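Note that one protein chain is taken out, while the other chains of the complex remain in position.
The block that comes next holds chain A.
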Amino acid sequence: MSACALRVFVQRAAVTRKAAHQTFSQTTAFPRRGTGSYTHGRGINTLTNSLRAEEKVTVHFLNRDGKRITGKALTGESLLDVVVNNDLDIDGFGACEGTLACSTCHLIFEEAVYKKLGAVSDEEMDMLDLAYGLSDTSRLGCQVCLRKDLDGMILRVPDVISDARVDSEKESSTAPPKV
């Protein structure tokens, strides 16, 4: 398991444990995030940013409105971190804060880039399966960590429709409700 993937795994488990003891009274203006440097304050990042310029990565997102938006990040950060830290305007992205409890960070990769990514865990696949517009090169952004060789990649933000659990077969009006 790569160091980044391990970090995502450990933080995911930690968030799950921590979430069980969530203390909402500590909510600050900054939402807690499950992964990435966001939780640790900007100061340290600024310092390490200047020390490790060669580990900076640029990621482009093709947003739902057709516009391209760009975010910068450090290697090791997840794509959810990129969106959050750069305040990218992607509606509803990362609702569960990187804990594999939703599929709102669904992103579509170019095939060549997708092939370079690591294997998908069952846990990620389970949530990805619920994403609208699921493709063969889909991943959940909170589970993909940046590496230098992913610099400059372009990701598509898929459209969402209101029902995330519509089957690819047409739903009939007599079908039971899915919850």
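Methods note: contacts are C-beta pairs under 8 Å (C-beta built on N, C-alpha and C of every residue); 3 or more make two chains touch, one makes a residue touch a chain; residues count from 1.
Operating definition for what follows: contacts and distances are computed from a predicted model.
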| item | value |
| --- | --- |
| Omitted chain (choose from "Glycosyltransferases", "GPI transamidase component PIG-S", "hydroxymethylglutaryl-CoA lyase" or "NADPH:adrenodoxin oxidoreductase, mitochondrial") - UniProt protein name | "NADPH:adrenodoxin oxidoreductase, mitochondrial" |
| Residues from chain A at the interface with the omitted partner, ascending | 15-16, 19-25, 27, 29-32, 34, 83-84, 87-97, 99-104, 122-123, 125-127, 129-130, 134, 160-165, 167-172, 174-179 |
